[in-house]
Each structure stands twice: as structure tokens, then as C-alpha cells.
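One structure, as C-alpha cells, below. Some questions next.
Only one protein chain is missing; all other protein chains are in place.
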Amino acid sequence: MRRIVLPGEKVFDSPREVESCVKDANGTYATEVSVFYDDKVVPLKGVYVPHQGEGIIGIVSNLNFSGYVVDLNSPYPGRLSDQETMEDLQLGDVISVKVQVVTEVNECALIEPQRLSGGDILEVPAVKVPRIIGRNGSMLNTIKEFTGTDVLVGKNGRIYLRNGNVGLAAEAIMKICRESHTSGLTERVTAFLTQNR
Amino acid sequence: MTEKRELIRNGKRANGREDDELRPIKITVGVLDKAQGSCLLEWGKNMVLAGVYGPREVFPKRDVDARKAILVARYVMAPFSGVEGHGRAGPNRRSREISKVAGHVFENVVLTEKFPKTMIEVQMEVLQSDGGTRIAAITAGVLALADAGIPMKDLPCGSGVGTIDEDNKRMVLDLDKYEDNLGKSDIPTILSPRTGEILLYQMDGYLTKEQLLEGLDKVQSKAVPRLREEMARALKEKYGGMAENGGVEQ
Partner (left out) sequence: MILDEVKEKFIKGVMREGKRTDGRAFDEYRKISVDTEAFPNAEGGAWVKIGDTQVAAGIKIDLSTPFPDQPDEGMLSVNAEFSPLAHPDFYPGPPKPESIELARVVDRGIRSAESIDLKKLFVKENKVLGVFIDLYVLNHSGNLIDAAALAAMAALNKARLPKIEDDKIVYGEYTGQLPIARSVVTTTFEKIEGQIILDANDHEEVASEARFTLGTGDGDKFASAQKSGNGGFTRGEFEYLLDTALEKGRELRKLV
């Protein structure tokens, strides 16, 4: 059974180590508005905090002697050493990067930068990302197919769109975010794309 | 200026409420677009709008804490919010004190250590006031935090409780403006429902130990369950549909 749980609501009668929960002697409690199912607590909203290994989309926000400071659609900036880049990056450059390592205070080192140019960028809540990708990438493939757009989805909720009908692809993604809580979404997005193709 | 009028008529509250009865409460979350989380709360004739920004970069920079997020709470009353003449805009001594104790309530439950070096702001604007605005504002702030996806140990809530009879004896819940102004005592109280701990407690009046305990128990047994229900309803109204599919297609 899936059910909505609220901050402070008990999810287990014993103290357990569960993601997005706190515990005391009497039980384990949710800390965010979340869905509880299969012994998992999945938050429905929240800011992006980087984790090791995630592929994300950043924007170069500052330069210093050792490299670049990169905005990650998060309260925490990333650091990219200039050893990692072949070409010089400029302020405002959009790059796809991977999180190499995260410190205790959530600052992270980035690797494998790839400059993205000529496209549009969209920001959505990071928790919506799995919905945009869909089961085995099905939703994303549908969007790509119908719009002819290259869509790169960063775990941090930044989406990079290039070629094809970028406007339609963006509209479809916003629709998914707005209606992510309703069932039959795949069908409705497909219908939307067919109509507006 | 408040006119003198009866608070108790034929042994009952003049506003028609039972001693343990709260005013109607209407809560809507997610009413603002720019804020990370927001809440419009109507509690009787009180109307409060709360918005949460953050976690985001700290300003001013010197306030940065490498161990946790700093929490900034701001409670203000709009100059047009009261029935009296034009109020003064911006914070005054009363509102700054309330901002401080509201901040304590939020700090108690927000897992600030999850977001070191950031700032979380809770802005509370009282748009219409009718007694008990700090409780209404903090409740709205708590819901705006939940709506913003800020992790919290609990959803604190509570009510005012105090005496309005001439004998200063009978403890009643949720005093409105007239009861507050003309009554004998008022104790805004906020608890953590999960732990039963007192997170906000302020008092005007002259009461016995027994009365203070009676008031606390009334808030705990009558006000908190009602508030919990209303808060859950509001959050589920916005997020409820997501339960069907977990909001996520795996």
C-alpha cells in the first residue's frame, strides 16, 4: 500500500536507519512529505544536494586560480579543477559534469566536463527527474521521438534541450512536472505530443 | 480602540464557542509561485501568508555556519491588518520578539545540520489579525517549510489558552482579539505533537500552577489533534494524488 506520510509521522514501530527519516527509541518517523511504500520513504519535494557519481548539468559561475566554480541548481556550488578541462571555459558556460566526491558540508568536486552549446536549458525540481525519464527511459524516449530534440536530463533538475522542436519538448516536460502526481500520465503526454506535433 | 463588551453571556463564551472549541481553520499550501514553499492560513478572522526560501546561500556572508543551515524567521503585521487605525509598517518590538520565539520553534524541528553553510528563511505576513496571530503565523510557517521539502522531525502546532471570566478561573482555548484584549490571561502555546514537548510558551496574566497545567493539557488534548488533522488535510490535498504511483515511475 502506498500512502502519503508527513513530517513526524511514524513509519516503523522500531528505530531503523531509513533514508529521509529520523528515529528515536519508539520508532522511525518521516521528515518530509513523502510516499511510503515497500519499506521506502520517497520525498515528493526538496532541494538538490549533490551525491557522488551523479550526472548533472552545471553553469560556470566563477573562475579562480585552480579552476571553476559551478552552479548546480543547489545551495551548494561545485568545484571543477582546470586539470579536468581541455578547453578554457567562460563564465555562464553550460556543462554536463559528473560528481566525483562530496565533502561533509556538501561541496563537491566535479569531473568529466562537457560543454553544451546552442541549446536551451530548463530547471525543474530535482525530485521530478525520475518521472521525466520514466520507466527504463520510456517517457524521455517518447519526448525525443515526437520532437526530434536531444534531451539531456541532469539529476539536479536541469534539462538541456537542443535541435528539433525544443519548445514542444519543454512544454511536455513542464506538463509532466505539473501532473506528475496523476496516473495515466504517459498516455496523456503522448496524446499532447501527437496533437501539437 | 476596543469597545467594552461582554465576553461571557449566560455562562457561555459570548462568541458562541464552547470553552474547548477552536475557531474555523482553513489551510492551503503551495499558494506562491516563487517561494520554495508557502501556505495561506485562515484561522477565524486571522489571515496569514507564509513563504519559505532556501536552503540558499547565506547573506550576509559573515553569518555562515559550517555545521548547519541558519534559520531566519520574520513575523510582521501589515499596517492594515487590524481593526484599529493605520498601523506602522515593518517590524516593531513585539514582532521582533515573536520572530525570535517563532525561530526557536522552527529550529527545534528543522534538520538544519543537513544543509550546512546555507540559510533557510521563513517569512510570515499577517494580513488580517483577530487575536492569536503568532500561533497562526507559526503554523503557516511550519506548513510552508513542509511544502518546501525542508526535512523536519515534526509538525509543531498549538493554540492560545487563557481566562476570560471576571473571576480569572475558567481556562478557554483559542482566544480571539476581544477575549485577548479584555480577558484576564492568554498563553500562546505550541507543542511538538510527536514528543509532547513545549516549543513555544508565552503568557500574559496572573494564574495558579493548576491553571497553567490545565491550560497545557487543553492545548495538548483538544487543540493539537484538531490542528494535526487540518495540517494533514492541507498537505494531502496538494500531495495526496501522488500516493497512487509514488510520484515516481520506476
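Order of writing sets the chain letters: A and B. Residues in each chain are counted from 1.
The rule we apply is simple: contacts are C-beta pairs under 8 Å (C-beta built on N, C-alpha and C of every residue); 3 or more make two chains touch, one makes a residue touch a chain.
Computed from a predicted structure; not experimentally measured.
Counted over the whole complex, the shown chains touched by the missing one are B. Touch with the chain omitted from the figure is made, among B:M77, B:V101 or B:V126, by B:V101. Residues of subunit B that touch the chain left out of view are 1-2, 93-94, 96-97, 99-101, 104, 107-108, 185, 187, 191-192, 195-209, 212-213, 216-217, 220.
One rule holds for everything that comes next: only the chains that are shown with their structure count from here on.
Computed centre separation for the pair subunit A/subunit B is 33 angstrom, with centres defined by C-alpha atoms. By the touch rule above, subunit A contacts subunit B in their complex via residues 2-4, 6-8, 20, 22, 29, 31-33, 35, 37, 42-47, 49, 75-76, 104-106, 127, 130-131, 134-135, 138-139, 180-183, 185-186.
Residues 36-37, 54-57, 66, 109, 111, 114-118, 146-155, 192-194, 231-232, 235-236, 239-250 of subunit B touch subunit A in their complex.
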